[in-house]
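Up next, subunit A:
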Amino acid sequence: MVGSSPQVEPNLWQRFLRLDPQMRWGLVLIVLIILLSILVPLLSPYHAERSADTPLLRPSFAHPFGTDQLGRDLFVRAFAAARLDLLLALIGVSIPLTIGTFIGAVAGTTRIAAVSYLWRTVVDAINALPFFVLVMAIVAMLGQGVTGILVAIALTNWARYARLARARALALRDVEFIQATRLLGYSGARTLLRHVVPNVYAETLAYGLSDFALVIVAIAGLSFLGVGVRPPTPEWGAMMSEGRLLITSEPWIILFPGLLLSITAISVALVAERLVGRSRGEFF
Partner candidate 1 sequence: MERPSELPQRTANEGTPIRLGGWVSRLAGNRLLQRLGSILLVTFGVMLIAFTLIRLIPGDPASILLGEGASTQDREAFRELLGLKGSLVQQLAAYVGGILRGSLGTSVESRQPVTQFIASRLPVTLSLIGVTISMALVLAVPIGILAAIYRRTWFGHLFRITASALVATPTFFSAVVAILLLAIHFNLAPVAGYRGNFPANLRYLWLPALVLCGVQVPVLARVLQSSIVDTLEQEFVETAIVRGLPRRTYVWRYLLRPSLAPTIALLGYIIGTLLGACVIIELIFNLPGIGTGLVQAVTNRDYPTVQGIVFVFGMIVVLVNTSSDLVSEWLDPRLR
Partner candidate 2 sequence: MRTIAAAMPSTALADDVLLQVRDLKICFRLEHGRLLPVVDTANLTVHRNQAIGIIGESGSGKTMLCRSLIGTLARRGALVTAGSIVFNRQELTHATEGVWRSIRGREIGYVPQSSLAGLNPLLDIETQLIESITAVQSISQQEAGREAIELLEKVRIPRAKQVLRERPYQLSGGMRQRVMIASAIAQKPKLLIADEPTTALDVTIQREILTLIANLRRELRMAVIVVSHDLAIIEEIGDSVVVMYAGMAVEDGPVDVLAHSPRHPYTRALRVSRVDLATPGCEIEAIAGSPVSVGAWPEGCRFWPRCPLADDDCQRPPHPGLRPVGQQLSACIHADRMGRAA
């Protein structure tokens, strides 16, 4: 409105400064953890799975996080674990995101009445069941380990994205430009692909970020119960369950991986909450 100097494209740093503190802190922490999870295992002299020193050393300069029962350096293991957890969570979110969005969009646009009944039984039932319980049950059937977890999370999480996508697609159905496409004689598929899915995708993507925080915690939770990734592979949940034994005498074994997991989950959640809040104009 007020005439001012031509809007110069703000570079990344200026745009970063303009973000509100919650978003800024979140991003800083996430980037920090990702950087460390790449650098620490590379630069550190110790190997994540082989014993480095006498067991159960207190946190010292040589071993910032101390050593566990088998003498392995926990600082390296914690950040090696970060790599695995973040990777698993990334896959654990992206697969169900794409499947769920597509199915939801299709279910939202089709006119077949039976779809809504089928939907109410299958998808609402999956969403009714607690996420963690269903994932554990599927892992029991498919067998433990990384693939088991990823498939279980995909089979459970797609329903949440599908429901979101369907709701958005239904809302879009009577929006003018969708009706216009039907008037212009576009085929159902073309409307769906060119118009509905991109619209729905914007929303589920934002939701996917807040889901990312949950999936990291779920994966760690599974391994904590001894049902997910199994020792001796470095993984936050497994490390915490190993350290739980010595909670009275050497509490840092369980607290440091837990702290890292919490900080990652919290920072992703804080960033997601700003994004999701803004993109859906939702007050929370």
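Worth pointing out:
We adopt the following convention: a residue touches a chain if its C-beta (ideal position, glycine included) is under 8 Å from a C-beta of that chain, and two chains touch if they have at least 3 such contacts; residues count from 1.
The set was built so that all candidates are chains of the complex that A comes from, given by their letters.
Since the structure is predicted, the reported quantities are computational estimates derived from the model, not experimental observations.
Listed candidates 1 or 2 all sit in this complex, but the one touching subunit A is 1.
The touching residues of subunit A, counted against candidate 1 in their complex, run 22, 117, 120-122, 124-134, 136-143, 160, 164, 207, 210-211, 213-214, 217-218, 220-221, 224-227, 237, 240, 244, 247-248, 251, 254-255, 258-259, 261-262, 265-266, 268-270, 272-273, 276-277, 280, 282-284.
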